[in-house]
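Omission of a single protein chain aside, the complex is shown with its protein chains in their original locations.
This part shows subunit A:
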Amino acid sequence: MEAVPCRSVRHHQRASPRLIGLCWPRVAPLELSLLKLAPWVAFLPCDGAVMIHSLFLINASGDIFLEKHWKSVVSRSVCDYFFEAQERASEAENVPPVISTPHHYLLSVYRHKIFFVAVIQTEVPPLFVIEFLHRVVDTFQDYFGVCSEVMIKDNVVVVYEVLEEMLDNGFPLATESNILKELIKPPTILRTVVNTITGSTNVGDQLPTGQLSVVPWRRTGVKYTNNEAYFDVIEEIDAIIDKSGSTITAEIQGVIDACVKLTGMPDLTLSFMNPRLLDDVSFHPCVRFKRWESERILSFIPPDGNFRLLSYHVSAQNLVAIPVYVKHNINFRDSSSLGRFEITVGPKQTMGKTIEGVMVTSQMPKGVLNMSLTPSQGTHIFDPVTKLLTWDVGKINPQKLPSLKGSMNLQAGTSKPDENPTINLQFKIQQLAISGLKVNRLDMYGEKYKPFKGIKYMTKAGKFQVRT
């Protein structure tokens, strides 16, 4: 009888003209909000199923600076839908990773200020594409050291060759960076010089055999004069600390990154003093899973060079030692246009180690016009446009705790902001794995020589937030 208003406010505001039925590329793409999605019709022409049809690389200013097609060419106008979504999202990270357009689906990842947009036409697990795109970025990073627009443009031919090898007809072919490096040599300054003189090329002149072996991640015939294996145990603390300083949630996420430069086909085993600490692990494919299951020993034939051996998780059930505390006093007074701001950072459970590289960032409310602060050490910047406060503290001296004090100028006339800023903390502690994880020993089998072994521990802040 009567319309009961029950739609949410959000939707109402966003409602854009909704087109039903036929939609051709000329018309505006439908909004893709997360809660409500236009049901897409099945009349789309299906020209052969492929996984990834095309890839566009788009920079921050919206230029498509590289395109690659693995099948028929898809016009770059398809990216217009992406640009619209980009406009709608206030920040780059809010662009939805999956956008549906009348004829295609656009899956994108945003890294290093570049959007990697994959165009697909048919059903495919979205994570498949997203994971692949991330792998592409990782490969570029591995090849060029950094993955930036300038780097990609400088090395456009190598990039193209790499992409050609990574996908065949839209399906991943060679994604192991070891194999790729055998197929296409990464550019180095030396090689570039040599190439210009001798006229030789970056393409490997030997056909790679890695793809054919049972250890596809390792090249054959590796030779080093110094045989060395370094392992970095890096732990990150993710924590949310509440106003009163008590821990709401804290978890440790760890990784073991390895740099292994060993001759031949070494077979390594790495054992821990306390493997039970590891609650959830994921391995590089080289790790023998059964051995871990039965003995809690990492047994593997390592890839050559840098790789991530293991990532692990120390569960929230275990008590996590929080190495720092933040004392804060942030006050907006109702009457005056001045607010008080004061934070102090101090060490807590650090096992006798120094906390370094401390950096405090905080997003201040819109009402804050400016801040006049004095740090007891380090430097601070407040950006009045983005309202971001950054304080680079450096090392914490337990005798003289670093603090940042001062006042905030608030917009006159408006009432005080009702939200308090969150404080994000970064820090590093060398030679400490906060979970207490310890590597017991590293043994090598299968080769005769004695390798040089090194293990380093480090604890870092992950997503470490203090609510105020």
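Keep this in mind: a residue touches a chain if its C-beta (ideal position, glycine included) is under 8 Å from a C-beta of that chain, and two chains touch if they have at least 3 such contacts; residues count from 1.
One rule holds in what follows: contacts and distances are computed from a predicted model.
Student: Pick from "Aldehyde dehydrogenase family 16 member A1", "EIPR1 protein", "ApoA-I-binding protein 2" or "AP-3 complex subunit beta" the UniProt protein name of the chain that isn't shown here.
Tutor: Spelling it out: the chain absent from the display is recorded in UniProt as "AP-3 complex subunit beta".
Student: Using the document's definition of touch, tell me which of A:R308, A:K353 or A:K460 contacts the absent chain.
Tutor: A:R308
Student: Which residue, A:Y224, A:F283 or A:Y325, contacts the hidden chain when the whole complex is considered?
Tutor: Candidates A:Y224, A:F283 or A:Y325; residue touching the omitted chain: A:F283.
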